[in-house]
Structures are given as structure tokens and as C-alpha cells.
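Note that this complex is displayed minus one protein chain, with the remaining chains in position.
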Amino acid sequence: MAETKDSTVMILVKLTLIAAVAAVVLTATYGVTQAQLEKLAAEAGGPDKQLLEMGVVPDATKFKLVGGGEICYEAYDGGDLIGYGAMAEVQGMQDILTLAVGVDSDFVVTGVAVVSQKETPGIGDKVQKDEGFVAQFAGVGLDGLALSDDGGQIDGISGATISSRYVTDGVVEIIGKMQQEVS
Amino acid sequence: MAKKSFVGEIIRGIIKDNPVFVLVLGLCPVLAVSTSFANALGMALAFTFVMLGSNIFVSLLRKQIPPGVRIPIFILIICTFVTMVDMILEAFLPPMYEALGIFVPLIVVNCIVIGRAEAYANRNPVLPSIADGIGISIGFAVALMLIGSIREILGTGGLKLVMLWSEAGKLGFYPLSSIPGFSFVPEVISFPIEPAIVMVTPPGAFLTIAALMLLFKIMSDRKRMKQLKKEGYEI
Partner (left out) sequence: MIETPGLMPTEDLFPIFVNAMFTKNFLLIMFLGLCSYVGLTTNSETSKGMSMAVTFVMTMSAILTWPIYHYLLSPASIIGKDLTFLRTICFILIIASFVQLVEFIIRRFSPPLYKSLGIYLPLIATNCAVLGVVLMNIQEGFTYGASIIYAFAAGLGYSWVMLATAAVREKLIMRGVDLFSGFIGAFFAATMVALIVVSYFSVVKL
């Protein structure tokens, strides 16, 4: 057992030493992990590249940020403007949902993808895992974007109605933002 | 101090001093991230890193640590390892980092780690402290993965076994079946039961740990009864 009686100065010196070593170790780890994070970010690409990969506007070959916009990207098929795509965070039942939404030039949905979610495992996370659910969104205009329980055209996943509703409302919210940014 | 065997110390941490079922410590992560086997494994690995790091360094520095300020020093040491594991997970295993959320930084206030630093590593040489760290970590991992598996099986009707593995240079949690030598394991071991979704929700976590503790209590009570009977007591 350490039964040494340290003076105040010694205690201070020891505390400082340990803190200094901790700082050095942390800074070194920070350097290594930061490099890896930058590499990951470079691999993932910007939102335009991710929108393209998810194919929310199926015919698009290129996405370009709308002038002065924040989330809305113009979708081009070669040189023709065929619609818009956007990726944004909306409120989910448990936490934030990240959704990608594609629309044609009349703001009729061409595709929706749930990019990330933290809904209840086994229940709410079906909105991401059940491909039939997001597939329903394609071809639906703003007036039909609600669950069939609420008079819309989207059938909620049974047992995960609340999460389905958050996704549907999120899509409407994102399209609203896109319209604002485009106009 | 009596000489303790390395293996004996490890086994003590798993069974006699099991941090979750016997000491009832560090419950928050046990309940929160045990929704599936994969999450449980991720948390167990992060915890092991911190537990071993903390035990080794506290033990190495035990003669230098002034008793009056030992708790802040323990926290400083633990916090360094927690921050390291947090950063490593974020950079190299982003999906696991997402899934575990704030429960990785919260290892800092996990009573098991501080408890072992105070009760064991601060009084024992490095080698037994390593053994203690390994044992406690395995005990924690066993409890976590047991609860995780039970909840996944009852809640989804299947069990996905995963392993930390590096495939094509990318570190991650891969299904056990995709790892060479384990191809005989099915990707999802399914059970012929109707999934009860409540098991993967928070009440399911409480229910599982309550049921498991009840089971342990009944078993240990039985054992004590037998012991008493053997000694000739009337019951």
C-alpha cells in the first residue's frame, strides 16, 4: 500500500503530470482518428453524390445545389432539368430521421429513402427495412402524401403506424422546403 | 497478500463477482444497448478496453497516487480511455458508434470501472489487476450478451450472431457465417416462436433482467437449502 504523505506541491505536480500524459495520449488518438474521419467523409461524398447513389430521382445522372439553397439539389438527366432531390433531418418518434426525397419538376414524388433512423428496434425501424413502405411514395403528389388512415394514399406499416406517420409528415415537410428554395 | 492465480482471478470476476448479476452495478448500459446481440458485443468490447486500461494504469501508479485526490485521478485515467475508445469507434466503426450513442462516453461514470479501480487495482500489482480486469469484463460481456440474445430471440424470433472482423480492409461487425471457418453457422438462427415485440422495447429490458435475477436467486437459494440440509438443519 502506498502510505506516502505527499505535500501539496507534490500532489499538484503529480496531478499535472497525469493530466499532461492524458492530454498527449488524447491528442495523438485525435490525430489518427481525425485522419480516418476525413477519409470516410471523402469516400461518402457530399449530399449530391449520396442522392445519386440512393436513386431517389431514378433517371438523374447529376445533382447540383439550387442557387442560394441549403438542402435542395437540382436533378439533371444529361443536360435536362428533370426534378429535385433533397436530404434532410426531420423529427421521428424516438429521434431524428434522415430522409432523402426526390421529386419531378411538378413536385410529384419520384422516390424516398430513409437514410438513417433510431426508431424502436423491431417496430419503428421497419420504415427503413420494409422496402414496400417507401416504394409507395413514388408517383404521389403533395395532396396524397398522408397515411390512408388520415385520408392519404400511403399505407402505414401495421404495428409501426406512428413511425410511418412521422416519415410521411417528414416527406411533406422536406418537399415544402424544396418548393421554398426553388421559387 | 496471498498469491492468487491468474486464471482464478479471471474466473472470480466472471462468476463470484459478476458485476451485473451479483454486484448489480453498471446497469444503465446493460439495459440500454442490449436490444440485440451485435450491440451487446460492441458495448462489451468498448467496456473491456476501458476496464483493462484503467486497471493497468491505476495499478501501475498506485504507489504514486496521493490518497486524498485518488478519485479525481481515477476519473482522469478512466476518462482518457473512454475518450480514446469514443474517438476510435467514431472513426473506425461508425455504425456501432451510432448504435451505442451516449453510452460510450457514459462508461466514465460506470460504477464497475471506478469500483474496480478503488477496490482492486489501487491495492494490487499489475498482473492480478489485469486478470481482474479481464474477468470483470468477461462477466460484464456475458451478462450483456445473454440479455441481448434473449431479447433479440424473443423479440424478433431469430438471432444474428456477429463478430468483429476485417473484410476487404474494412473493419466492422460481420455475420459469423461470412467469416472463414464459421460458414456452417446460419446467418440468422431462427426459433419457432411468435416474436413478442415488447421484448426489444424498454419494458422488455426490465422484464428480462428481472426474470434472470429471479432465476439466479432461486438457484442460489436451492443451493443454500441443500447446504443447510447437509449440515443437519431441519427445514
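Letters are used for the chains, namely A and B, taken in the order the chains are written, and counting of residues starts over at 1 for each.
As a working rule, a residue touches a chain if its C-beta (ideal position, glycine included) is under 8 Å from a C-beta of that chain, and two chains touch if they have at least 3 such contacts.
Source: prediction; values computed, not measured.
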Full-complex contact with the absent chain, from B:N18, B:T83 or B:S149: B:T83
Candidate in contact with the missing chain, chosen from B:L45, B:L60 or B:L106: B:L106
Touching residues on chain A - with respect to the absent chain: 22, 26, 30, 91, 93-94, 123, 162, 165-166
Interface with the unshown chain - residue positions in chain B: 24-25, 27-29, 31-32, 72, 75-76, 79-80, 82-83, 86-87, 101-102, 105-106, 108-111, 114, 198, 201-203, 205-207, 209-210, 213-214, 217
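Rule of thumb we're sticking to: only the chains that are shown with their structure count from here on.
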Chain B residues touching chain A - in the complex, by the definition given at the top: 35-36, 61-69, 72-73, 76-77, 79-80, 83-84, 87-88, 90-92, 94, 98, 101, 123, 155-156, 195, 197, 200-201
Contact set on chain A toward chain B in their complex: 1-2, 4, 6, 10-11, 14-15, 18-19, 22, 25-26, 29-30, 32-34, 36-37, 40, 116, 118, 120-123, 159
